[in-house]
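Left out: one protein chain. Kept in place: all the others.
Note that the chains take the letters A, B, C, D and E in the order they are written out, and that residue 1 is the start of every chain.
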Amino acid sequence: MKMIIAAIKPYKLDEVREALTTIGVRGMMVTEIKGFGTQSGHTEIYRGAEYAVNFVPKMRLEIVVADSMVDTVVDAITTTARTGKIGDGKIFVMDVEKALRVRTGELDDDAL
Amino acid sequence: MKMIIAAIKPYKLDEVREALTTIGVRGMMVTEIKGFGTQSGHTEIYRGAEYAVNFVPKMRLEIVVADSMVDTVVDAITTTARTGKIGDGKIFVMDVEKALRVRTGELDDDAL
Amino acid sequence: MKMIIAAIKPYKLDEVREALTTIGVRGMMVTEIKGFGTQSGHTEIYRGAEYAVNFVPKMRLEIVVADSMVDTVVDAITTTARTGKIGDGKIFVMDVEKALRVRTGELDDDAL
Amino acid sequence: MNTMTKLGGVGAFAASALASLPLWAQEAAGPIKAPDAAAMAGMVDKGDTTWMLVSSALVLLMAIPALGLFYGGLVRTKNMLSVLMQVFMIVSIVAVIWVVYGYSVTFTGGGAFIGGFSKMFLAGVSTGTYAATFSNNVYIPEYAFVVFQMTFACITPGLIVGAFAERIKFWPLMLFAVLWVSVVYFPVAHMVWYWAGPDFLSDNVTDAGYLWAMGALDFAGGTVVHINAGIAGLVGCLVIGKRVGFGKENMAPHSLTMTMVGASLLWVGWFGFNAGSNLEANGLTALAFINTFVATAAAALAWVLIEQLRHGRPSLLGAVTGAVAGLVAITPASGFATPMTSIVLGFVAAPACYFFVSYVKSKVRYDDSLDVFGVHCIGGIVGAIATGIVADPSLGGQGWYDYTVFPAVAGTYDMGAQVITQIKAVAITLIWSGGISFILFKGIDMIFGLRPTAEDERQGLDQTSHGESAYNM
Amino acid sequence: MNTMTKLGGVGAFAASALASLPLWAQEAAGPIKAPDAAAMAGMVDKGDTTWMLVSSALVLLMAIPALGLFYGGLVRTKNMLSVLMQVFMIVSIVAVIWVVYGYSVTFTGGGAFIGGFSKMFLAGVSTGTYAATFSNNVYIPEYAFVVFQMTFACITPGLIVGAFAERIKFWPLMLFAVLWVSVVYFPVAHMVWYWAGPDFLSDNVTDAGYLWAMGALDFAGGTVVHINAGIAGLVGCLVIGKRVGFGKENMAPHSLTMTMVGASLLWVGWFGFNAGSNLEANGLTALAFINTFVATAAAALAWVLIEQLRHGRPSLLGAVTGAVAGLVAITPASGFATPMTSIVLGFVAAPACYFFVSYVKSKVRYDDSLDVFGVHCIGGIVGAIATGIVADPSLGGQGWYDYTVFPAVAGTYDMGAQVITQIKAVAITLIWSGGISFILFKGIDMIFGLRPTAEDERQGLDQTSHGESAYNM
Partner (left out) sequence: MNTMTKLGGVGAFAASALASLPLWAQEAAGPIKAPDAAAMAGMVDKGDTTWMLVSSALVLLMAIPALGLFYGGLVRTKNMLSVLMQVFMIVSIVAVIWVVYGYSVTFTGGGAFIGGFSKMFLAGVSTGTYAATFSNNVYIPEYAFVVFQMTFACITPGLIVGAFAERIKFWPLMLFAVLWVSVVYFPVAHMVWYWAGPDFLSDNVTDAGYLWAMGALDFAGGTVVHINAGIAGLVGCLVIGKRVGFGKENMAPHSLTMTMVGASLLWVGWFGFNAGSNLEANGLTALAFINTFVATAAAALAWVLIEQLRHGRPSLLGAVTGAVAGLVAITPASGFATPMTSIVLGFVAAPACYFFVSYVKSKVRYDDSLDVFGVHCIGGIVGAIATGIVADPSLGGQGWYDYTVFPAVAGTYDMGAQVITQIKAVAITLIWSGGISFILFKGIDMIFGLRPTAEDERQGLDQTSHGESAYNM
């Protein structure tokens, strides 16, 4: 199994979720993160004191799928999350050695 | 070393933390996440406008342990986090190549 | 490529970010987490009811870099994040099989 | 505060004559016609002065923080400050305008549609000048009247911003507010609320605003404030268009806690708005106060019951929305109805507003972000027309009084005719405000542009228009 | 507002006779017995009318948003809206009931325990009818009295909900509130606060509520409001049972910021509650005002000192809890004590409440979520009994006045006897409210069920009962 980690623009979350469901992804973990990258942040001024906000809000998705599904998932995310503007995000793929469903104890692919 | 990533029901956090401490886990990282899976979310209505909330709040645990401890940890989480109801969560195990304790520079197992 | 995951003290975030930029890191994902470890939490009392807060706020950094850069990055984090006090944090290194830039579709090292 | 409060006035007169008149007046043959300033000074009761100052403070409370929070809690976090800022600065700018020329053009004679410039910069107003109430020979310090009316001018344009919240540029909106109060609010307020006063009208029966003279009843501003602002909001949201992502993205309120605080403070402040509109503190003031209270309670209950029937669950947002609908609807009727008819009015207004907010809006698919039209305009219309009914003495209402004779006497009440008059007043307000607002929005849009870029709108107006974030937690 | 305020009344009379009486009354041989409505009209001071309307607004402020925020800030995020909703809708529903029959059964004669139905739907109340105060020949518009008393009826059941917050179904709770005000609040208020008035009692000495006639002193509602609600809360939380996870899971307040805002607004609003209870604006009103201020300050300080001693750290929650304990304790005594004895009372009330909140509760292990019993019932009892002491003229207190003679005269004060009377009044209230509340809770629980499913309780009432979330940030 692989874990696909993706950082995307927050307002793309619902679209991506739907796209993934249609291709059969049955679960994921979503985290609100601060992204740092080429996309620049903004500055805020409070009573003359300037603060540079270097981070941009992003959504971080973690999806564990069977090896066979990795490419489909990566494609699905890429196509839906892409706007062509800087800050669209990244996708990383990592290996998962073991998976388990707490409720049933099912293992690996059955757990997903 | 392995990283054990688990998504559990929020109110199970304290129980799980205690269970893990008793079996000798000395540290972890906990993140509040939005979970998506079989467990369905709920709908909210604001002045007639309906919004489907597809995500369910979960706690995401990351625990890095020596290979020898993986199974004990997975068991501990499974038994304490299990309620038998949909949404109990998942556990994933991934490989960690290197670990370091910032304060001392200790490496790998010593760092945990 | 490797993913470097670090848990550091929140107020060290800006310093670390700068240190990493200077050594050429061009992106990262930052998450506010609750840390559990040797550093003890604190207790809060509300109308006589005591609650032990076992978690300590930490910042979790995820940085994906080319294998060649791993050590430089780990060093940079270690030196900037270190205060010598308990709770400075941990650094973990994991393998990344694939990386992709959503905007362009660039792969692996080019995606970073 | 307008013709229907003639009744108010005389009701008051009847009720508290002994108390409200200085003794020599009582010992004498009755009230004095056209008193001079020196005489007026003896016709001021410090209880009234205190009440008017308290009421003014309460109406400011309605605008800031109440309206700001009620609206702000309903937008997304990224636009919170923009809404608070819009309301706060509209209040500030209009206050200055009011002193410069607003009061003069609204509350001096001259025409049926607009007043004159004789009191610009409050020329001639001093601690020794007085404003008339609705009771013969009862006066209040003119400064108290100026500031009370000022608060109405300050909050009304603030109501409009909810209709196109989350997608408007700051300065163009401020420009709109300045123009709108000048060519819409001041004239309408003059038409409805300007008149010579009970001790002077009889000698100059034409010295009054157009709608006042027509006999329209509007105790505290159903037409002037709510219909006026409500229709302007609808026009604005149509001209500006829908929010990016409207109907697709989740636009749930970022803090219903703040919305509830805002609604509660609106309720509290509204007593100054409605009961304060009697301009003195007597039995009628107490009536307006209790009517405001129970109509609101009834409307909140009605809205919650509708939700229970339609969705099987009552919501806090529904409760507070119903409450505001009730407050809006009772506004024109507060000094005319009885507590029981006020409860009925509340029960009627809630479903009417609910229908527009939850049904019409989604059918027609216009993006009135915070339901300014559905709540203020519809609620205002229901209230304005219902006023013609509940004011009928045969229903225990206060009827109306004839100030063209001195001292004022009760007029004979014709419900049918009154309802027609009310409808006329509503129509005139809708046309006047709707039409001119359209011209203003279009004009400003063409010249300066009303709307930020889609990118800025996505990031949120707090950061892009104001360079701040509401929360850094 | 009840017998002890007889003193208030006459204190006022003594203090401000020249001011509060119309001149002809002064020139004449003194006050007039049993004046008719026309005469009463001349006995109304607009300063009093203004004060009563302001006070009514302040008491509404106490309920919404103040009480809602004070309670809401203490629950977990997932239940915030449910608490706000419960308080908001109880206010709305009770306001309607008050107009329909509440006022009539509470403030008309008929029996020692409950009034009659003659004023249902406020029949006979108009802008020309007046309510008595505690001073001979001083009247206020009846509508002002109706609405002031209404606010008390609206907030009292709202206090109860804190005891079983986070675990109750909405509609069954609303049903409880309706029944509770009808069979507990209205009767108790009638027993303590109904009487013929200073200009009429002497001709009909038995025309008063049971506890009033007994001579119990309760200036602003220690028994009627706080003990009444506090014991009902305890009974409720026992019937309903503990929250899921109580004692195991962290139930820390989700926003002490909101709790502080609520407590502060409670403090501000409480001046209307206590000083407003004098029904007019004179020196005694000012005394009740300052007593309310300093007793609260002293109790906040005392609570913080206790925390410093016990935990080595003072907390904001402790400070505001102490303040509320002080407000509760001074309520019955506010018109009787001196500022100095009020400070002492505050210093005594805080430790008493602290003991129940932080010690007894955890020992006995009942889950009074927001300490309604520990703060309101205990604080109310301390205050009610202490009133018998601080009212003693030998301690500078205001004593009591005898209205059975006309005009009223000071009665001779017997501290021992008065304390006994106070204890009796407390006991009767505890039994009446405790007993009936138990029956109501049990009955509703059996028929409709009071408690949501454990699953719903876990997910939170905001989503499961109301389909909304307090924050979407």
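In this text, a contact is a pair of C-beta atoms (placed from the backbone, for glycine too) under 8 Å apart; a residue touches a chain by one contact, two chains touch by 3 or more.
These numbers come from a predicted model, not from an experiment.
Student: Which of the visible chains would the unseen chain be in contact with across the whole complex?
Tutor: If we consider the entire complex, the absent chain touches A, C, D, E.
Student: Of D:72, D:222 or D:276, which sits in contact with the chain we cannot see?
Tutor: D:72
Student: Among D:32, D:84 or D:201, which residue is in contact with the omitted chain in the full complex?
Tutor: For the chain that is not drawn, the touching residue is D:84.
Student: Looking at the whole complex, which of E:71, E:180, E:194 or E:289 touches the chain that is not displayed?
Tutor: Spelled out, the listed residue whose C-beta touches the missing chain is E:289.
Student: For chain D, which residues touch the unseen chain?
Tutor: 22-24, 41-50, 52-54, 56-57, 60-61, 64-65, 68-69, 72, 80-81, 84-85, 88-89, 91-93, 95-96, 99, 121-122, 126-129, 141-144, 146-147, 150, 170-171, 255, 258, 261, 465-473
Student: Identify the residues of chain E touching the omitted chain, counting contacts across the whole complex.
Tutor: 11-12, 14-20, 23, 45-48, 50-51, 54, 58, 76-77, 250, 252-257, 260-261, 264-265, 267-268, 271-272, 275, 280-287, 289-290, 293-294, 296-298, 300-301, 304, 308, 311, 313-317, 319-320, 323, 338-340, 343, 398, 471
Student: Could you list which residues of chain C touch the chain missing from the display?
Tutor: Chain C touches the chain not shown through residues 11, 14, 42-46, 53.
To be clear about the criterion, only the chains that are shown with their structure count from here on.
Student: Taking each chain's centre as the mean of its C-alpha atoms, give the chain farthest from chain A.
Tutor: Chain E.
Student: Identify the chain pair joined by the greatest number of C-beta pairs in contact.
Tutor: By number of C-beta pairs in contact, the leading chain pair is D-E.
Student: At the chain D/chain E interface, shared numbers over all numbers used: above half (same) or below half (different)?
Tutor: Counting shared over all numbers used gives less than one half: different.
Student: Which whole number of Å gives the spacing of the CA centres of chain A and chain D?
Tutor: Distance between chain centres: 49 Å.
Student: With chain centres defined as C-alpha means, what is the inter-centre distance between chain A and chain E in Å?
Tutor: Measuring from centre to centre gives 55 Å for this pair.
Student: Going through chain E residue by residue, note those that touch at least 2 other chains and give them in order.
Tutor: Residues 250, 467-469 of chain E each touch two or more of the other chains.
Student: What are the residue numbers in chain C that touch two or more other chains?
Tutor: Residues 31, 94-95 of chain C touch two or more partner chains.
Student: Going by the touch rule stated at the top, which chains touch which?
Tutor: A-B, A-C, A-D, B-C, B-D, B-E, C-E, D-E
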